[in-house]
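Note that this complex is displayed minus one protein chain, with the remaining chains in position.
Note that the chains take the letters A and B in the order they are written out, and that residue 1 is the start of every chain.
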Amino acid sequence: MEAMALRVGVAGIGWSGFSRTTEGTSYKELMFEAARSAYADAGVDPRSDIDSFVCCSEDIEEGTSIFDEYVPDQLGAVQRPVQTVASDGLFGVATAVMLIRSGVASAVAVESHSKASDVVSLGRVDRFAMDPVLNRPLGVSPTALAGLEMRRWLHVTGRSESECADVAARNRAHAATNRRASYADVHDPTPLFDPLTREQTAEPADGCVVLVLTTEERTPEGSVFIDGVGWSQDAPSVESRDWDRAAAAERAARAAYDRAGVEPGDVELAEVDDTFAYKQLQHLEALGLSDLAEDRVNPSGGALGEGHLREANGLARALACIEGLRSGDARVGLAQSWRGVPSTSAAVAVMRR
Amino acid sequence: MSPTKIPGELSVSFRYTPGVGNTAFFEGLRDRAVFLGSRCEDCGVTSVPARIFCERCLAELEPSLECGPEGELVSWTLVRVDVDDQPLERPVTYGLVRLDGADTVLLHRLLHTGGEPAIGERVRAVFTSPREGSMLDVEGFAPVADGAGP
Partner (left out) sequence: MSPRVAVVGAGMSRFVRRAQETGKELSWIATREALASCELKLDDVDAVCLTSAPDAFDGVHRKGDYLADGAGAWAKPYMRTYVGGGSGVFTAIQGWYTVASGLADVVVCVAEEKMSSCQPHPQGAFLTIFDNILERPLGPNLLWIFALEMQRYMQAYGLDKRDIAQVAVKNKRNAAEHPAALLGQADITVEDVLGSETLAWPVQRLDVSPISDGAVAIVMASEDAAKRLTDRPVWIQGVGWNLDTTYWTNRDLAYPEYVENAARMAYGMAGVNEPRKEIQVAEPYDPFDYKELHHLEGLLLFDRGKAPEAAADGVTARDGDLPCCPSGGLLGVGNPIAAAGLMKIAELFWQLRGEAGARQVPGTPERGVAQAWGDLMQVGTVVVMGNGGGPLATATQSPPFAPRATSLSDQEFRSATGAVEQRLDTRYEWDPGEAIGAVLDGLREQRILATTCISCGRTLVPARKFCERCFRPTDGWTEVPHTGTVETFSICHVTWDMRPLDEPQIPAVIRLDGTSEGGFLHLVGEVAPDDVRAGMQVEAVWKPAGERVGSILDIEYFRPLEPELRRELVAVAAVELPVEIAP
């Protein structure tokens, strides 16, 4: 496989929303706003300068089947190559990297959004991702899987519940200075799925993120580059997955590090999945970043602090990481996502400035 | 002003056939109160419920190996809210059970009456009667120490 870093540039970033609700703004309008600011940041006109568009969404989350029907207009993508990646936004980043590396595109826009406030019953959406004959008949909330996994992980690693509580408190403290954060002030130790508590569970938020990725030649000097991507998943079945570790994140990270030609010790900034507080610790372990300084992990406040953007969560992590690298806080950064219960899919992007 | 939010739903229902592997598994539960699994000799992995293919190497498997009904508790959680995040009147304990002879786990209710479950604890399936061929043919898993069983 390639030993050379991938060198796909981040030419532009844009976002909209990042609040508990975005009343009076439709998902199309949210997308238009984020896309406009990403294109302005990149200095491109989508009608002529973007070769390919990648949207990351899932039908039932949107309440519309074949949701990709509804994306091109507000992205400037009409009569252009557009595709949906039915996954988290970081899988879209990996797709953009492949499109660029294959030579079929030199500039790609990647979009993902959450209009979670349109969904009355997010838990029922997630439940429909469980096996229809083996799991759903039990009637249990899919988030019970997080309670089961957390207890198992604490047991296997010897970590403590208070370490997890510290993660939640720390991320929310980080979020206090993040203008995109909606959940900086949550202190609710109510148990939900013992040992998982409410304050250790990220709450949903609305928002949209758009990235413009370009070939090395088309990327201005001094930009952030995506040098490694990796994605993987463990067994989809509750029955046969590995309950002791974040196996998919481990594999995704290994691929991303190898492609970037870096080791975990080179990473100075990490925005990782913290859908549940224990997942941040588990993911850091999978990424080989358990020793990274606390102020270098989710300085944005993560999904616990910002609010969880559902399938856009990976792009929210990437956005925060890119901003950190742009500000000069670090030279090598990493963004990681996990698709949440009951999924085992994870993706990693390693970036350099 | 018109309503600021438009209520909606996706007006479809589903009928899921359990597939070839799960049909054998459910028939085992219904007719004989046994858990049928399948073993891939190449990968050395035994899966319960039975599968017609090995997910690691795609070999074709026979749904023929009986596992359990006892096993080991891999993890457990006390579920306090429902799928809509509303508090349950009576919390329910769920567990992951690795049946004897299997490398995989089953998600089901735990029927502990006194004391907390413990990871590593021995548990045993409690079957319902009559049985229809469904995950609900198993009522749950009870501690072996309670003497629950057939």
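By definition in this document, a contact is a pair of C-beta atoms (placed from the backbone, for glycine too) under 8 Å apart; a residue touches a chain by one contact, two chains touch by 3 or more.
Remember, predicted model here, so these are calculated numbers, not experimental data.
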| item | value |
| --- | --- |
| Residue of A:13, A:34, A:97 or A:246 in touch with the missing chain, whole complex considered | A:97 |
| Touching the absent chain when the full complex is considered, from A:247, A:334 or A:350 | A:247 |
| Selected from A:80, A:155 or A:218 as touching the chain missing from the view | A:80 |
| Touch residues of chain B, complete complex, unshown partner | 1-23, 25-27, 30, 52-53, 55-58, 60, 133-134 |
| Chain A residues touching the omitted chain (full complex) | 1-2, 22-29, 32, 36, 39, 45-47, 53, 58-61, 63-66, 68-74, 76-87, 91, 94-95, 97-104, 115, 117-121, 124-126, 128-129, 131-133, 136-137, 230-237, 240, 247-248, 251, 255, 259, 339, 343-345 |
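In this section, only the chains that are shown with their structure count from here on.
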| item | value |
| --- | --- |
| Chain centre separation (chain A, chain B; CA means) in Å | 30 |
| Sites on chain A touched by chain B in the complex | 23-24, 60, 63, 65, 118, 121, 123-124, 127, 132-135, 137-145, 147-152, 155, 191-196, 235, 237-240, 243 |
| Residues on chain B engaged by chain A in the complex (per definition of touch) | 4-5, 8-10, 14, 16, 18-19, 22, 47-49, 55, 74-85, 92, 94-96, 103-109, 119, 134-136 |
